[in-house]
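Only a single protein chain was left out; the remaining protein chains are all shown in position.
Note that the chains are named A, B and C in the order they appear, and that numbering of residues resets to 1 at the start of each chain.
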Amino acid sequence: MTPDLIYGLTGIAVFGIGLVGALCAQDRLRRVLALKLCSVGAGFLLVVGAWREPPATPDPVPHALVITGIVVMVSATAVALALIRRLQTLEATDER
Amino acid sequence: MTDPLMIFDLLLALAIVALAVASLSVRDLFSMIVLFIIFGLLSALAWVRLSAPDVALAEAAIGTGVTGALLLKTLHHLRYVSGTLGQQTALGVTPVAPVPMGIILANAGFCGLITLGLLVAFLGAPATGPGFDALVAEAMPQSGVEHPVTGVLLNFRAYDTLMEVVVLLAAVIAVWQIERGLSDAPAPVMGEVWQGFARLALPAIVVVGTYLLWVGAEAPGGAFQGGAVLAAVGLLLLLTRAYIPQPAHRGVARGAFVLGTAAFALVAILVAGGGRVAFEYPLEHAKTLILLIEGVVTLSIAVTLAALFHGREPVALSEGGRHDT
Amino acid sequence: MSVELSPMILAIFLPLFGAIVAFLMPRMAALIGLGTLAMTTGAVIWLAHEVLVTGAVVLPLGGWGAPLGIDLRADGLSVAMLTLTSAVGFLVSIAALDSLKGADQVRQRQYFWPLWLLLLTGMNGVYLSTDIFNLYVMIEVIALAAVGLTVLSGSRAALQAGLEYMYASILGALLFLMGVGFVYLQLGRLDFAGLSGAAPTGALVAALALIFVGLALKTALFPLHFWLPAAHANATAPASALLSGLVVKAALYIVLRLAQYMPFPSENLLTLVGLMGAGAVIWGGVQALRAERLKLLVAWSTVAQIGLIFVAFARAGELGLTESWKAAALLILAHGIAKAAMFLAAGRIKDEIGHDVIRDLDRTPIRPTLAQFTFALAAISLIGLPPSLGFIGKWALMEGAMAAGYWHWVAVTMVGTLLSVAYFSRVFAGFLRFDRVRAPVGEHQGWALADAAPLTLALMAIGLGLLAAPLLSFLEIGYPFGVAP
Partner (left out) sequence: MMDAPLLPLFILLTSLLAAPILFALPERAAKLRTAINLGMAALKVALVGWLSLKVSQGVIYDLRFEMLPGLEFKLQADPLAILFIALSAVLWLITTIYSVGYLEHGPHRARFFGFFSLCVAATVGIALSGNLFTFLLFYELLTLATYPLVIHRGTAEALRAGRIYLIYTLAGGLVLLLGTLGLWVLAGTTDFAPGGILADMAAENRLAAQLLFVVLIGALGVKAALVPFHRWLPIAMVAPAPVSALLHAVAVVKAGAFGIMRVVYEVFGIETAQALGMTAPLAALAGITIIYGSIRAITQDDIKKRLAYSTVSQVSYITLGVALASPIAAVGALAHLIHQGLMKITMFMAAGNLAEGLGVKRVSQMDGVGRAMPGTMLAFTLAALGMIGLPPLAGFVSKWYLAQGGLDAGQTWVIALLLGSSLLNAIYFLPMLHRAWFRDAAPEGEGAPGRPRIGWMLAAPPVTTAVLVLVAGGFANAPFSPLEWTRFIVAIEYQE
């Protein structure tokens, strides 16, 4: 049971949970959060792939990929949340 | 007997999965976000265990920190707009047309298929794949930096990183286009605890941020992590209304957003010529150029993330802005 | 020191700098936007000349070479896509000058140009890149800029559609990222050259499947098309022309590229792709028949046409792949031009008569004859009637399918054509019917300068059919596996 196997399975589990949440959740905020879980799961799998037995240093390329993935994910989340806020404002003004 | 670290890994993995399930199934939105933030920090810890400090730092600072703050702000906006600020639990606004069961089942099937595909791809992957880390190691001396991840990010695959900063710029332009107006809600009453915290923490955060940027050349750190930490300063200032964005500041703000991208692109182009191609830093100046780029990009990322948190273009009422939260 | 810049670098950096300057100076945005587009078109023409003269052009960024660094490569197909993007983009921008000139559209005018130029940067980046991770970052640039454009109008329907689009595009990007990660973990290479000739092991097939599902979400292929109609129908006219005409093409181009380099694992996977395409053709057609609004009908016709492009892709089975990409490329070019023209024309018609409900198109005495004529010309290319480029694309599709004996793809194309005739004739009936109009019908009003751009696009869609032979030979320049050097 080396760490990469444990965390690899964790990554897949988290991705699966995130995917189910993203597709089946009704609430907008919950769907954004579920997608963020998926991205963390994806990060897990790539970091696990880069892991080497301790004496060897891990492969830096997947690390760069995951960092880029995180930055891209945060900008996408920011835009999605801005859309949600704007929709909430419009829906609230329509109801009032 | 099994080595203690393996038990720690198992426990951590279980905690992470449990938190993921909990955050999606809990009904109250606020506790959902708090659970998510804990989940993010634990997964950053897991990545430290997988000897990926850079990624752990990025996940903690950007993936969980900034995203958590954005989620909380959106929740606050939801409650403020729907007037349920006072209520104990803010339940999610269920959409008017509930999705029929058939589609949810189809989605579930689709998710199962994808996860299965993932499992096959993961288990099939050879343990130590033939990555080109060997090539990276051998080319490191010409890259002007010692830390391989920064080398990959800012030299070998600098084009990717430039486009990544462009993604951030696109995000802030889109957010400014979606939302506009001034926020004139009263400043929250911040007791002495905050004053004390601010006097001590803010300068420390700035120092930590710049250190992270500087150490990036040799050790885990770099532009994105440093930028995110500096953005935390911006977030705190915005939260406490120490700084309220004014329409007049828009020019400076736009300049700051584009600064990182423009500088990076200009450096990338100006080095071309005299037998060199774009992005090919001359060997002797490589380190200084990379640090210049990193510095400017860090500043730009900090301001952009803060603006993303603020979430709207500060437009006066006259120009069609609205005043609410 | 002199700075020699290759046209490829210009094609990507000019729109980037244009976007930055347009964002910094909102009042001058339109001027900067058009100027940048003109320069980018110049760079693309210079690149096309270079490719014509010397075949495929490669530029190793940072001087590191393929596995370590990222290469930019321009061959016939990529230059054709670049030319499509800059030509259609330039004409849509001219049309945007008119359709966004309203007094209340100050904000839209200011924000249209930086978002559109960032979109152009992303697309030019996709067409020139040879590195699959670089493609991921480029798709994200396109996705964010496209969502920004979708919600430009600020209406509640547009925001809701933009949010759905955002969800689908984030999920698609995640699947694509994971697929790319796994391909790297198995092959150790991220660039196209490194991936070609890899043995299709189970894991690699799974990784490719993930990439394909991600791209299917991005191109709105049939079962994953739910987000496209609302997003394209509720955007402003120039925005929906860009979205439908150009943005969808980037992900389609990537599918084409991957099919060229990566081994397509098995025949039945290809048939599955064809079936999804066939589903899109039929479902898109049926939904278009039921669409209430003109722009919704045009958006559903996009879903159908994308399905047709995937059918063209799968028409001759696995061994036909070295030829099928050309039929798909022709259809992509034809759809790009014709759909942009149609959306602009639909936008013009909506501006002139105030609404775009298909049933009441004939109740109003105002008849924008030139816009309706443009819509009809674009429909001719989309239906695939001669001599349009759409016809040549369908001819190539059916010819390959017949030669390989796959008659079902020919049947699907036939059904698709008949459905498209059916839903477009609903609109024509609205144009040409006069007996339900109360006021006298004025002739020839509604001829505005704004009709010039859509008309040019529509005439291009029809005229390019005659230039199919040189176009095809241009597409083959620098093709990695095929006949040309």
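Here, contacts are C-beta pairs under 8 Å (C-beta built on N, C-alpha and C of every residue); 3 or more make two chains touch, one makes a residue touch a chain.
Just so we're clear, the structure is a prediction, and the values are computed from it rather than from any experiment.
Colleague: Using the touch definition from the header, name the shown chains in contact with the chain that isn't displayed.
Modeller: It touches the following shown chains in the full complex: C.
Colleague: Tell me which residue among C:Met28, C:Leu272, C:Val421 or C:Ala448 touches the hidden chain in the full complex.
Modeller: Going through C:Met28, C:Leu272, C:Val421 or C:Ala448 one by one, C:Val421 is the residue touching the chain not shown.
Colleague: Out of C:Leu52, C:Ala157, C:Val357 or C:Ala403, point to the residue that touches the absent chain in the complete complex.
Modeller: C:Ala403
Colleague: Which residue numbers on chain C touch the omitted chain?
Modeller: Per the touch rule, chain C residues meeting the hidden chain are 369, 373, 380, 385-387, 392, 395-396, 398-399, 402-403, 410, 414, 417-418, 421, 425, 428-429, 432-435, 441, 443-444, 465-466, 468-469, 472-473.
Assume only the chains that are shown with their structure count from here on.
Colleague: Report, in whole Å, the distance between the mean C-alpha point of chain B and the mean C-alpha point of chain C.
Modeller: The computed centroid separation for chain B versus chain C comes out at 31 Å.
Colleague: Distance from the CA centroid of chain A to that of chain B, rounded to the nearest Å?
Modeller: 12
Colleague: Just the number, please: Cα centre separation of chain A and chain C in whole Å.
Modeller: Comparing mean C-alpha positions, chain C is 28 Å from chain A.
Colleague: Where in chain A do residues touch at least two different other chains?
Modeller: 15, 19, 28, 39, 45, 49, 61-62, 68, 72-73, 75-77, 79, 83-84, 86
Colleague: Note the residues in chain C that touch 2 or more other chains, in rising order.
Modeller: 133, 137, 140, 144, 147-148, 151, 159, 178, 182, 184-185, in rising order.
Colleague: Of all residues in chain C, which touch chain B in the complex?
Modeller: 1-6, 9, 13, 16-17, 19-20, 23-24, 59-64, 67-70, 107, 111, 114-115, 118, 121, 125, 131, 133-134, 137-138, 140-141, 144-145, 147-148, 151-152, 154, 159, 175, 178-179, 182, 184-189, 201-204, 206-207, 209-210, 213
Colleague: Quick one: which bits of chain A touch chain B in the complex? Just the residue numbers, please.
Modeller: 1, 3-4, 6-21, 23-30, 32-34, 36-37, 39-40, 43-45, 47-54, 56-64, 66-68, 70-79, 81-86, 88-89, 92
Colleague: Which bits of chain B are touching chain A when the two form their complex?
Modeller: 5-6, 9-10, 13, 16-17, 20-21, 23-24, 29, 32-33, 36, 39-40, 43, 46-47, 49-52, 54-55, 58-59, 62-63, 66-67, 70-71, 73-75, 77-78, 81-82, 92-95, 98-99, 104, 107-108, 110-112, 114-115, 118-119, 122, 125, 127-129, 131-133, 136, 148-149, 151-153, 157, 160-161, 164, 167-168, 170-172, 174-175, 178-179, 224, 305, 308, 311-312, 322, 324
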